[in-house]
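Just passing along the structure, written as structure tokens.
The other protein chains are all here in position, but one chain of the complex has been omitted.
Chains here go by letter, A, B and C, matching the order in which they are written, and residues are numbered from 1 within each.
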């Protein structure tokens, strides 16, 4: 079964900043998608902020098994209606991977329910990622640690909920640590946050980083049929109760009525 | 140290529905607050949807250690700005307890990041709550199970994130089960969801239910000073790094610049 | 890739009790293995308590991707050395599924670190399992609830650690509930506990139960190479430190010495 991946790219610094354009002449989103497409089980494409509806129409989301999100300077330009549509897709079973500065993207904050804040420093310092969950599928084929010679620092405390599992923790040359790989489930959808990827460094050309993203796509992919109505709260009428019961006491709702939301 | 509790009541059915008014002539919020005030370590008051800013001004939240929320038919009338203010208060360290139909309240959905949906039936059937975490502080003084003779049914799957701990699971006469007591942490704030409390039944007069809410207040209370800026993401300049590092490579940000949000 | 499954059966009541022998003339272990073998991606066999080393030699474990355990009246006859060998295999990456009364088996208690106790009643009452984690791979292809008309009751509180995820919760006709499907990770190994399966009822002939076990095998299977030494605690000499450091202060250990255990 082919996993259909959509990489969402903000695509602003690639257009405006010569350094970023030099590292990612095709855009970060296309670099990430191209690396994924080297795996025969994956069909990855990309969309950007500038596309109509940011490229994330209902049709596109319905055809996306795993959505990858990278954004930074234009979080505020993402329309709230698209954010809700993305959240509903996750709840219905779409996998989602948030990269680096997407910690402050609207969909990540929407799904976490927390500030998602951290400390940071842009100094091209060394980052070393350590595996904290042995043989986790997201770490398949990776050593117990690997390095990125130049990265932006993100430091704890990271304002996210306690994850299902902490998969990676980063060491930074300047003295900080960060929980770099975190798994969540939201509704029927698997969610993974992965820290590296500042746009002025060639992080998404790194083989280990590409491997983590590939592994995360496979981990996040849920082959089950998408839930048709992930937010519905159905009434179960008394006469359809699984055990015979009699209605007792006072009621607010007439039979068959919708609940309050 | 006295724990300052604010009980937020929707206060609609108490005014419009004779059954509810008969059970809770002072309003559900005041019944809940009065039960808490029997504990000498607690000072509980109440506010309602109809108050200016729904009673939840910045000042009120600053003076609230634990906020309790009950709402049902008027979730949609709660202003979004107040919801954000409440969420920020939780992130800064305020404890929060959501009761029954508050599973669909705006603040709960905001903090969970999920649909928070379930199945339901209003038939006055028997509910039996079972303890699933022995000696949990929220279950202090309670037996391993207790019953509510008349309750609304809520059934699984409950659309919430996996909790830190599942404290109670409910059995219903009609054949369903429900995770009735769930703990979370959001930012610096402790959050508890507790299922019972349909307004047409005398649930908040029940001694065991009152005990759970009292215990939950004590559990959720965080005596640490509230975080002043729970959403801030401070830059750490290179020259203030805890370990000596030199700036390397290209940069996006000028020294001292704010990050993107 | 074929998943190699070994089903461990206690194989006592099948030999001594006419009811059990009538339901499982080939033994419970062989019934479970046969159901799994209908999936083309699985090669399942069985071993029993009565085999030399209970059938669980180092070679057998090395060739087992997922081990399934059913035991009841003879927990105490399992040799401690075999229990340790099984635990080490899990830590090195073998998946493991514990069924029903295996909650009191030595390997389960060894891996949980808790009493694993519960309440119980053998009355052939109705059990209904509810899904609590939507689209969880262990629930693939299953409805939101399914029933077993005759089962032994297990009731909360269940003396296990809080799981990674609660996948199923059971309702019992006599008024109890039970967390029936729980996931854990121990070392590099995935562990699943699944409640149903009292030997006097035809539970392992049930299509839904067979489906859960099949799904759980696929979920627990870790395709990564088994860790060679899952319990090793290697010293990292100063001269091999990833960042240049100088040895400082007093020492207990000579260079290259083993640590204490």
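As a convention for this text, a residue touches a chain if its C-beta (ideal position, glycine included) is under 8 Å from a C-beta of that chain, and two chains touch if they have at least 3 such contacts.
The structure displayed is predicted, hence computed values, not measured ones.
Peer 1: Decide which residue listed in A:71, A:95 or A:155 touches the omitted chain of the complex.
Peer 2: If we include the chain that is not displayed, A:155 is the one touching it.
Peer 1: Touch as defined at the start, partner being the missing chain; which of A:104, A:120 or A:171 qualifies?
Peer 2: That would be A:171, which touches the missing chain.
Peer 1: Which listed residue (C:19, C:37, C:63 or C:79) would be found touching the missing chain in the intact complex?
Peer 2: C:19
Peer 1: May I ask you to list the residues on chain B that touch the chain which is not drawn?
Peer 2: Within chain B, the residues touching the omitted chain are 93, 128, 133-135, 137, 140, 145, 147, 164-165, 173, 185, 187-189, 222-224, 227, 242-243.
Peer 1: Which residues does chain A use to touch the chain missing from this display?
Peer 2: Residues 128, 130-134, 144, 155-159, 162, 164-166, 169-172, 175-177, 179 of chain A touch the chain that is not shown.
Peer 1: So that we can see where the missing chain sits, which residues of chain C does it touch?
Peer 2: Within chain C, the residues touching the omitted chain are 13, 17, 19, 72-76, 87, 91, 101, 104, 110-115, 117-125, 150, 153, 155, 159, 161-162, 164, 173-176, 184-187, 199-201, 230-238, 241-243, 245-253, 259-261.
Keep this in mind: only the chains that are shown with their structure count from here on.
Peer 1: Name the most central chain, where centre means the mean of Cα atoms.
Peer 2: Chain nearest the overall C-alpha centroid, as shown: A.
Peer 1: Measuring centre to centre with CA averages, how many angstrom lie between chain B and chain C?
Peer 2: Computed value for the inter-centroid distance: 36 Å.
Peer 1: Taking the mean of the C-alpha atoms as each chain's centre, how many Å separate chain A from chain C?
Peer 2: Taking the average C-alpha coordinate of chain A and of chain C, the gap between them is 31 Å.
Peer 1: Residues of chain A that touch two or more other chains: which are they?
Peer 2: Touching at least two other chains: 164, 173, 185, 187, 230, 242-243.
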